[in-house]
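Every protein chain but one is kept in place in this view of the complex.
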């Protein structure tokens, strides 16, 4: 496995948030329809190229969302799911909430990119609720995205501030969706989930063995494509 | 009952199809949204007045349908549910089939007017299929209209060509809907259906007693409004 | 029946205590602020409110909640940085919360308007939001049974209405308007502009007038929500 692990180490240091966003952007196939979740996933839009011809969906009711609106572009009737003013690209379309969620839930989005508290070895996702006593829950469209998109990419730091792995055997936080995550992009590695468990596509600043020490589920290197 | 029955006889002769259509038209409340079924019910549109401000729905996807198209008004993209070229009135709108049937099924139409083979004493409707062996069935939107509209008016001759009453104790033809008919307009009388059975609002060319001889379910005169 | 009224006060005057009220809008886009203020003033209480959120800041729905007029919220995203009035009522056990994934909220509202008795969806399966609900496996996927959300009244905002009550919206302000209009027994709409019947292209009507009961004109505060650069085209009547 020594050979395998060195072959998947693709950077000498962990990735910054922007480097990770750039990597996710690069991995999105040309012509895809994509929904970027609130927070870290939003950064991905900064690295999509015109050549890729990606169409962004925002679940409040739009395809063809453009960059964040600036100055006199700001229009309070044109916002994204994070309630940030955005712009409209040529070829955009507007629709109501039921049509927008039908698009998500009907499996028409190629990829959604979401943040997460935890991802389990079987691809379960926890990203909406800490489950802490007294916490007021709020779910929004997270469950619809997690169960509806063809591919669900998670973007997160591998470790919590306390140093615990967010990739876990079984989620301890309340679930968003069961077996829905297909890839996990973290600062230390890219993980692929599948029927055979979790495989590691590449590591950043650590070897597979060093990564394995951080993550409490068995890891193996992904077969080369 | 003698007094009652003379008071409900409102014409000396059975009504013609056109007179019946005029009567139905008169009974439609101003501002109503109405779907007129194929065949005899279509005649009703000839007698709606501008003052009534009735909006006609056609289930293939339009509100605000105007009269049948003539000559150079004919446009093959503008047809009604009977596939007859029609026209568009100011304030019309177009929508797809699921939205159109959602409108019907969600209880938004005030009245639909349908033809019938049989109506039962409890308001069951049979109007789509003779049930004859070898007959090829075709249902279209009949069941959606029957179960969806707030009021279902039936327009038909009271008797079959063979002289049998189409108002029956129990339908022998396959049902379109259960307990859905609220009024039955026939050449000989107007019947109201309800929890208490069938009552007769008015008769045409016969007394209530004469009418009772034709119809195999107990009739009584409706209480005056 | 459709009627056009002169004031938001008149528009909401029929709303009774104990009503279920749907309120459109996502963020500020499509929020019928003036109708909500009128609902505040009209005194109706013991309300069940259906909205994506549970009020923000010190205005609109947040004030209704602060004043104790809302018995129950049905929403997908109550907790926000400025949802302090909801948070306080909720922590004090003074308001009931039915938390619904946003897509289930939209689909359940749509189901009410469309006469659907209930439906199965994969959203929420295996999560705490499906606890106590009927589930079944369909085509190999776990699914949850969800029921329609009907309302007595909907308060929504559109860009324009014509004389038949046909509506068009503007950009992402469309959001819940069309489905709430269909789900409520009585739909009250505030519009920036009322145009003559025939001035909206029948191809572009988003909410047909059959779903609209009361229309009131509330001119846009500035040029931000309506104006000459709107996205809807008009024919000359």
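Labels A, B and C are assigned to the chains in the order they are written; within every chain, residues are numbered from 1.
Just so it is clear, a contact is a pair of C-beta atoms (placed from the backbone, for glycine too) under 8 Å apart; a residue touches a chain by one contact, two chains touch by 3 or more.
Nothing here was measured: the structure is a model prediction, and the numbers come from that model.
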Next on the checklist: Using the document's definition of touch, tell me which of B:14, B:61, B:90 or B:205 contacts the absent chain.
Outcome noted: B:61
Checklist entry - Per the definition of touch given earlier, which of B:8, B:24, B:43 or B:175 contacts the omitted chain? => result B:175
Checklist entry - Any idea which of A:16, A:46, A:93 or A:130 touches the chain not displayed? => result A:93
Item to check | Residues belonging to chain A that touch the chain removed from view | outcome: 31, 33, 55, 57, 62-64, 88, 90-95, 101-109, 148
Item to check | Residues of chain C in contact with the chain not shown | outcome: 107, 111, 114-122, 136, 138-139, 141, 143, 147, 168-171, 201-204, 231-233, 235
Next on the checklist: Just checking the interface: what residues of chain B touch the absent partner chain?
Outcome noted: 58-62, 75-80, 83, 88, 94-98, 100-102, 104-105, 124, 129, 134-144, 147-148, 174-178
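Here, only the chains that are shown with their structure count from here on.
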Next on the checklist: With centres defined by CA atoms only, which chain is the most remote from chain C?
Outcome noted: B
Checklist outcome for this item: When A-C and B-C are ranked by contacting C-beta pairs, first comes A-C
Checklist entry - CA centre of chain B versus CA centre of chain C: separation in Å? => result 35
Checklist entry - Which residues belonging to chain C are in contact with no fewer than two other chains? => result 110
Item to check | Touching two or more other chains - residues of chain A | outcome: none
